[in-house]
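Missing here: one protein chain of the complex. Every other protein chain is in place.
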Amino acid sequence: MADIITSPHISGHADHHDVDYLHDGKGLKSWLTTVDHKRIGVMYLWSILFMFFLGGVFAMMIRLELLTPKETIMSAETYNKVFTLHGAIMVFLFIIPSVPAALANFVLPLMLGAKDVAFPKLNLFSWYIYMAGALIAIAAMVTGGVDTGWTFYTPYSTTTDGSVALMTFAAFVLGFSSILTGVNFVATIHKLRAPGMGWFDMPLFCWGIYATALIQVLATPVLAITLLLLIMERTFGIGIFDPKLGGDPVLFQHFFWFYSHPAVYIMILPGMAIISEIIPTFSQKTIFGYRAIAFSSVAIALVSFIVWGHHMFTSGQSQLASAIFSFITFFVAVPSAIKTFNWIVTMYKGSVAFNAPMLYALSFLLLFGIGGLTGIFLGAVSVDIHLHDTYFVVAHFHYVMMGSTVIAFLGGLHYWWPKMFGRMYSEPAARIACALVFIGFNATFLPQFVLGSRGMPRRYYNYLPEFQALHQASTVGSWILGLGFLIMAGYLFASLRKKMDAPANPWHSRTLEWQTASPPITHNFHEVPSVGGGPYDYYRPVGTGRNA
Amino acid sequence: MSEQAHHTSHSPLPYLLTLIALLFLTGITVGAAYVDFGSSTVNIIIAMLIATFKASLVALVFMHLRHDKPLNSIIFLSSLIFLGILLGFCMIDLGSRERVYPTGLRKVDPPPTAAPAAAPPAAAPAAH
Amino acid sequence: MSNSTHDVAEHRFRQHHFANAEQQLDTSKIGMWLFLATEILMFGGLFVGFGLMQGVYPEAWVAGHHHLDRVLGAVNTVFLLCSSFTMVMAVHYASTDQKSKTVMNLGLTLGFAFAFLVVKYFEYSHKFHDGLLPGRYFNLAGIGGPPQQAMFFGFYFAMTGIHGFHVLIGIALIAWIMIRANRGDFSSAYYTPVDLVGLYWHLVDLIWIYLFPLLYLVS
Partner (left out) sequence: MDSIRHWMLGPQGSAYANNVDDLYMFLVWLSVFFFVLIVFLTVYFAWKYRRRKEGVLTPNISHNLALELLWSIIPLIIVMGIFFWGFNDYVRASVAPNDAIEIHVTGKKWLWAFEYPDGTRTIGNLHVPVNRPVKLILTSEDVLHDFYIPSMRQKTDVIPGRFVDLTFTPTVPGKHQVFCAEYCGKSHSDMMANLFVDSPEVYEKWLVEGDPELQQMPPVEVGKLVYENKGCNSCHSIDGSKNTGPSFKGLYGRMEKFADGTTQMVDDNYIVESINNPQAKIVAGYEPVMPTFQGLLRTPEMRGIIAYIKELK
């Protein structure tokens, strides 16, 4: 698709919006009423970055508290609220909307050669819903806080004090924002591909987002109704999940994980999708095994719906159910393996450059390897019985969420930053920050695998003295990590103020979003692109498409 | 030709027939509820079968799925399939728990000795 | 379908990011069906919970449903089925440029929807009167029977409540397209909003088709 080989002016009336999208309309109002997917993507981006910062502050508080057993900086009650808010913010307000709503919103229509997403107004609406959900969540934080853990397990969540109902409602509202994003992307990918772009001519990013959107549409409604039932349980005491009234708390866990397990693939698939873009671009090489990667995204999405019980091996679900869930869990390893090795082999005989986005992609390969392989530990029932609800699980999911998804998100952010804002950041600073984040991350979470294997349970405010050394190592690691992020915030903001204009295609990529100006014009392309050829045809000179 | 123009070609008669069928089936459902088919499970299954038949009529005729692009039917069916997954796996768990733990969800027998230490007696079984 | 009306509609209602009206229509339909799928899954979660708990407490379910009025439930079913019919007729007339018939059928649909709500209102107030409220407000002493009836009524109010909420939204939507139809916004070349609201309304009907036997006719 690198090659725009035909340029029929399909659009009925010529548009005169040749200004870039950032300057097409001025003032706050022009942003708040925009239906331009790029502007909405940017609004999402600032919103989720703020939430990441907030969640990160809570994370630093957790680590500081765990520097010593017993009280270090806060009381047990506060600690419980802090880790709940950390988890809930990171999951519902940051990582789930991060890549799809912020980055994909911006680049997906560009990659498809479309002028916008299928339902632009709905897109804006979903941002408003997101903001409403964020406000409700903040209201819950200041009116008593929530101390249930992000999993809201009953009957604790139905009996504890605090603003649980409000926080649950916030997650409910955020769920709708996520659903609308998903609906929009599925429709966009089905109907708005540029003329000539078949399913297998799409960049792999689109496949990843498509698989993600399917999960968003099919899983989130169940979370919505579960949370609604939880709210009703708290207000009316209907007792579906409350054993005192004859209900079954394990059923709540089934409902919760029916959404929340697929949700972890809502988190990772877009991350993988970004990696599938960065590696070919910076290797200047065709992706290895396009179809295998594309299908494995969809396979992961589908299989992810029938493994949720692996979070419940010790919950009192039946042994038969545990057996089935454990068995199916392992099948996710296969498409993940396919992807991992296909990415690596893509570099073979390539021309690899080590710009910041590529450094993030390489970090991803290593960190996802660790995160995924430790998932295999947890999938094996007997080992999971020992490791469940220990720091091993904490380390596992930080390796896949922070170490993989967030790292991929940062890679994507650095990759598309010049496209989004038309500015280049300082490359040396970016490399230093990347290194600090990589080192700090491992220093924070590697010790936690050992902590967990030795039996340190999670959500512990206080711990036995024998665990202290490893906890301290972890806390010191989190400071290195924080430093990396501070530097990153510094040079990214600086790049916006300093004039260092980015070229249209600084990385010499062949995908369509790079074939228009940086930043793009309001309607993305002067002429609707028509496509002949694959997205990663780095083996032939620019402009020599299949149909040319 | 655009999809919009599609409906112009046929008459509204099928809609009327569908309505009549739906009303008729509603009558049957209500009637069947008064008949005892041996066990309540059978009654529920019969009621659900009729309901599914009615729902299919609505989806195919009123919602035009029979003329529509197949993708829309696929979307509709996949929502049902995933619901089936939720129901199916939960049933596997609830249905096989008792064999493993004789004191499953349904019956909570007090332990052979007196209620456990320091417990206000019969905290849990009270609800049953 | 004359070419000129087609072009006018094309010009007035096609959004700039679509290449043509057909692409726009297909896209809207896909979007609507995806949305309906999420609705089904959301209601479906309730159905699954309801069914599983029915398996655990069959007696409570049977006892609970005795307090529901089958006749009213059946009448409401008829109302909704008829409203679906008038809705599909409205879509049909919209697609054949018969404006006044479109408006009339939309009006009938609204009428049935209101009738449904009126019956629901009587059912609800009767339940409140009898103390058949959900959960801890349930007055078991006044009713007798298994205590899990409280849960049955929890489900009853959750399911019919959320369904009723959808009926309210449907009424608003139908009223809105009725105004637009009356204004002459629709023609055989463009009646997507009528079509989509119709789909939504049929889904509301479809869910009730399951709610009715499940809630009212357990035996």
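Every chain is named by a letter (A, B and C) in the order it is written, and numbering of its residues begins at 1.
Note that in this section a contact is a pair of C-beta atoms (placed from the backbone, for glycine too) under 8 Å apart; a residue touches a chain by one contact, two chains touch by 3 or more.
As the structure is a prediction and not an experimental result, all values here were calculated from the model.
Of the listed positions A:D36, A:D116, A:D147 or A:E277, the one in contact with the omitted chain in the full complex is A:D147.
Within the set A:F172, A:W257 or A:Y460, the residue that contacts the chain not displayed is A:Y460.
Here the missing chain is touched by one residue of A:V19, A:L32, A:L135 or A:L373, and it is A:L373. Along chain A, the points of touch with the absent chain fall at residues 76-77, 80, 147-149, 153, 155-156, 159-160, 243-244, 249-250, 283-286, 288-292, 314-316, 319, 322-323, 326-327, 330-331, 333-334, 337-338, 340-342, 344-345, 347-354, 362, 365-366, 369-370, 373-374, 376-377, 379-386, 388-390, 450, 453-455, 457-464, 508, 537-541.
Basically, only the chains that are shown with their structure count from here on.
When the C-beta contacts at A-B and at B-C are tallied, the pair with the greater total is B-C. Taking each chain's centre as the average of its CA atoms, chain A and chain B sit 34 Å apart. A separation of 17 Å divides the Cα centre of chain B from that of chain C.
Contact of a single residue of chain B with at least two other chains is seen at positions 71, 78-79, 82, 86, 90, 94, 105, 127. Multi-chain contact residues, meaning those touching two or more other chains, occur in chain C at positions 26, 30, 34, 37-38, 40-41, 44-45, 52, 56, 147. By the touch rule above, chain B contacts chain A in their complex via residues 71, 78-79, 82, 85-86, 89-90, 92-97, 99-101, 105, 124, 126-128.
Contact residues of chain A toward chain B in the complex are 190, 218-219, 222, 243-246, 248, 250-251, 254-255, 258, 305-306, 308-309, 316-321, 324-325. Interface residues of chain A, counted against chain C in their complex, comprise 10-12, 15, 114-120, 122, 179, 182-184, 186-187, 190-192, 195, 217-218, 220-222, 224-226, 228-229, 232-233, 236-240, 245-248, 251, 255, 523, 528.
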